[in-house]
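A single protein chain has been removed from this complex, and every other one stays in its place.
Take a look at subunit A:
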Amino acid sequence: MITYGTNPGMGMALNGNIPLQVLEGEAVSFDKSLQYMGFAPGESLLGKQIDYVFIGSCTNSRIEDLRAVAAYVKGKHKAAHVEAIIVPGSKLVEKQAIAEGLDQVLTAAGFELREPGCSACLAMNDDKIPAGAYCVSTSNRNFEGRQGPGARTLLASPLVAAITAVEGHIVDITEYLN
């Protein structure tokens, strides 16, 4: 699953297509959303180049999430053009990740491990995504400007985010898991 719009309800299967039509009475926000994201109705996101990957937030950066990410990226490396940030969901999660040696695996794969906090889920501190850049994020909010003014957020699971960081673009993960 991945989102293509500017609210969490605007989601679809990874190998799906952005809808051509929307519910009656929501056309204004649908068009505005796609314009903001730089996508067209009916488009597929597969192959779309991504600039940032943010694995963080209180919702999807639990120890289980970090284990899943580490298990996938072990022995691999993030794509050169992607900036990959990992922010543990809490200080406790960070401690546990270090105890399990996950930090070593993630750092070796080119992910930057940062202090637990809201970080790029909210963009209240310096962890911001630049205007126009695409970010696959494991947070649960993708409103306009949520990750910084003009930032374009695609919400996805930690595993999808990990695979995207390695590949550098959106892929159909079912091909990677089988």
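Quick notes on this structure:
The working rule: a residue touches a chain if its C-beta (ideal position, glycine included) is under 8 Å from a C-beta of that chain, and two chains touch if they have at least 3 such contacts; residues count from 1.
Assume contacts and distances are computed from a predicted model.
The UniProt record for the undisplayed chain lists the protein name "3-isopropylmalate dehydratase small subunit", from the options "Roadblock/LAMTOR2 domain-containing protein", "3-isopropylmalate dehydratase small subunit", "Formate dehydrogenase major subunit" or "Nickel-binding periplasmic protein". One chain of the complex is left out; on subunit A, the residues touching it are 7, 25-26, 28-29, 32, 122-124, 131, 141, 143-146, 149-150.
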